[in-house]
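Following this message is one structure expressed as structure tokens.
What you see is the complex with one protein chain gone and the rest in place.
Each chain gets a letter, A, B and C, in the order it is written, and its residues are counted from 1.
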Amino acid sequence: MDSNKLTAVLLLTCPDRVGLISRISHFIFERQGNIIDLDEHVDQEQQLFSIRVAWDMTNFTINAQQLQEAFAPLAKEFQATWSLRFLEQKSRVAIFVSKRDHCLNEILWRYQLGEYNIEICCIVSNHSNLKPIADQYQIPVHVFPVTKNNKKEQETKELQLLQKYQVDTIVLARYMQILSPQFVKHYPNRIINIHHSFLPAFAGSNPYRQAFERGVKIIGATSHYVTEELDQGPIIEQDVIRISHKDTLKDLIRKGRDLERLVLAKALRYHFEHRILVHGRKTIIFE
Amino acid sequence: MDSNKLTAVLLLTCPDRVGLISRISHFIFERQGNIIDLDEHVDQEQQLFSIRVAWDMTNFTINAQQLQEAFAPLAKEFQATWSLRFLEQKSRVAIFVSKRDHCLNEILWRYQLGEYNIEICCIVSNHSNLKPIADQYQIPVHVFPVTKNNKKEQETKELQLLQKYQVDTIVLARYMQILSPQFVKHYPNRIINIHHSFLPAFAGSNPYRQAFERGVKIIGATSHYVTEELDQGPIIEQDVIRISHKDTLKDLIRKGRDLERLVLAKALRYHFEHRILVHGRKTIIFE
Amino acid sequence: MDSNKLTAVLLLTCPDRVGLISRISHFIFERQGNIIDLDEHVDQEQQLFSIRVAWDMTNFTINAQQLQEAFAPLAKEFQATWSLRFLEQKSRVAIFVSKRDHCLNEILWRYQLGEYNIEICCIVSNHSNLKPIADQYQIPVHVFPVTKNNKKEQETKELQLLQKYQVDTIVLARYMQILSPQFVKHYPNRIINIHHSFLPAFAGSNPYRQAFERGVKIIGATSHYVTEELDQGPIIEQDVIRISHKDTLKDLIRKGRDLERLVLAKALRYHFEHRILVHGRKTIIFE
Partner (left out) sequence: MDSNKLTAVLLLTCPDRVGLISRISHFIFERQGNIIDLDEHVDQEQQLFSIRVAWDMTNFTINAQQLQEAFAPLAKEFQATWSLRFLEQKSRVAIFVSKRDHCLNEILWRYQLGEYNIEICCIVSNHSNLKPIADQYQIPVHVFPVTKNNKKEQETKELQLLQKYQVDTIVLARYMQILSPQFVKHYPNRIINIHHSFLPAFAGSNPYRQAFERGVKIIGATSHYVTEELDQGPIIEQDVIRISHKDTLKDLIRKGRDLERLVLAKALRYHFEHRILVHGRKTIIFE
């Protein structure tokens, strides 16, 4: 890919100190980069500096390959955690699903519209019923029926498959299996889940039933990165919808379905546009 | 009070069966009542019928005193739980507060505007700092400093005071003491609390800190009836507001303040207009 | 269709007077109907009574054909405008589209899930590009390219087609042609449009551009019945989404797309469940 057609995105976090923005923006300026978006945040309590800078590389004096190396000394000096990516470089994605189609449908529809700059390499499922949808988009489906006994082996096979496809991001689009900590470890902050409740309320199974029984007046959906602890990962996006005593459990599921689709879709946009910095249990979203 | 200037409100719940609305509306019609609002709900799962009917008593052939007695046989036949009240009859209210003024201010402002048909008999506090606000509205303030050791005695004194004022509804407007089950028992579904989180998330103390540390993207407030279990009572109203990583704990408190005021204000309107039926852990709100 | 498996829905509006609910519910009760939902509203200013009653006809003593006739005298006495329909009776629907797929996709997906009890008879378009989507659902597409000169003839052909299919409801799912008053007259309160703004703001063409140029902080979508005056029909449902100065016109279109889909979907549910009474320029929605 031609470096001069790229848009670089730097995500960086480090202890706060005087001159960080000046130094970083100067690094870009002196190489003829044109900053098109810069957003920064200082957590005063933790004295933590975070930044996202995107710049046009049309006249950049070094190329994409040299950039990482050129920036490394500065990052080291700042004791930073950082990444440098290019908006035009497609993320390679696997979608995990079970039986419900709404989240998968939503992602594929947006994918086709070109909303995400990604390549959906494959769909992984523990069931085969969503194959017809995948076929419409000509995306390969791999079925791994998971039982208590074969979980470890199946996950191993899944990991091999993901490696084969060079997948860098996994989307759990209402995948009803719990991934093992061993599996999760391979994709730190690269597995995105949609949970059908307003976390931390109603974690675990059957959140709509839990909400119905508690008699809440609002239900929610939460998209988060998957960590080893179930439903405890850093939250990317949440949204809610009002319900009333007239709504049955079935109505909650119907209303929640629309939330899940949109919340997951929004979280994916943040992720694929490199707008998310994870710090501990929390995310910073550079909108 | 002149019966013919009253608006009667019937709240009734009973096992569902054919003819309930016909029988109830006929009861009103044959006594020349003009129904101005009727809302009913059938919980199909539990086969439970619930209704709120309000009617104009201008030409009603029996008076307010006779009404209870006249309706009782029908209610008995239906095996109903029911109440009959009059919109023009003022609820007698005590407001419990601690140090924060926003919820108290909001209620008093609406009270003065005439939004609630109530009489605020007194303000009870474990501190004295909100006395100047109460004074503006010429409402007596009674201070009961509560400690671990004197809680039982203080609650006894509070109950005596409430009895003296003939209080029927207690509003906890950010009252930072936990009422004992013994106290709560005297006012079943008559104590309304505002909790500064989206329950059941972040029950207990310091919900804003809990929310801040969990990194949620939305915070909430919940108004509920107080039961013996802390923050577990039937939910009346909830609302939420979006936050971001830029918001400090102080910002959460500031933003949440506006939610608390409005959610409590709305819950009070439902309560004082007799729009709430409690069934088990849940409420039916006839809006 | 077996009458005893039906759920009857009465929508009625008439001048308010004493005893309406009693008389109507008694009519149902004496014929052994079991009311499963009743919602009424009295517009005090206009002294107008409106009601929606749904009842189970399992043990009803007269059949569906006799019902209209049996109820007519009561309706006449009340000087009512009314309709009696059955939830199980499928509405016959035509969807009009142009080039954009999001609203069509949404309706077809929900249709397939069984959310609406309807029969989508045909899709009418002035373009042919959405044919592949229709094919997936095996719904016939009829293309009528409309120009200034042939509009009248094309509309005549469309009306013949709709008559052939016995269509009773037309959904304009982002159909970019203005229907003539002559056409609209054939389907009073039976043509549902989605307009991509928060009406009455930004009526007419290019509402997103209008919104962008005005610098509003929130955009909306509105579903309404089509009347002879453009974008002036009774509003069924509206919703909004927050935008900021960061959003380009393209972002507004992207964000608005999600609103349009959901607002139209909700309006259709109200319409097909016979929850809407139109009175003058306004709707009453029995939720």
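As a working rule, a contact is a pair of C-beta atoms (placed from the backbone, for glycine too) under 8 Å apart; a residue touches a chain by one contact, two chains touch by 3 or more.
Source: prediction; values computed, not measured.
**Student:** Touching the hidden chain in the complete assembly: which of C:Cys14, C:Ala201, C:Leu230 or C:Ile253 does that?
**Tutor:** Considering the complete complex, C:Ala201 is the one touching the chain left out.
**Student:** Write the list of subunit B residues that the hidden chain touches.
**Tutor:** Touching the chain left out of view, subunit B contributes residues 102, 105, 109, 115, 136, 246, 254, 258, 262, 287.
**Student:** Please identify, in ascending order, the residues of subunit A that touch the omitted chain?
**Tutor:** Counting over the whole complex, subunit A touches the hidden chain at residues 18-23, 25-26, 28-30, 32-40, 42, 44, 59.
**Student:** In the whole complex, what residues of subunit C lie against the chain that is missing from view?
**Tutor:** Residues of subunit C in touch with the missing chain: 41, 44-45, 198-202, 213-218, 220, 234-240, 244-246, 248, 281-285, 287.
Methods note: only the chains that are shown with their structure count from here on.
**Student:** Please report how far subunit B has to rotate so that its Cα atoms sit on those of subunit C, a copy of the same sequence, as a value between 0 and 180° in steps of 5.
**Tutor:** Roughly 180 degrees of rotation.
**Student:** Mind checking subunit A against subunit B and telling me if their interface is mostly the same residue numbers on each side, over half, or mostly different?
**Tutor:** same
**Student:** Quick check on subunit C: which residues sit in contact with 2+ other chains?
**Tutor:** none
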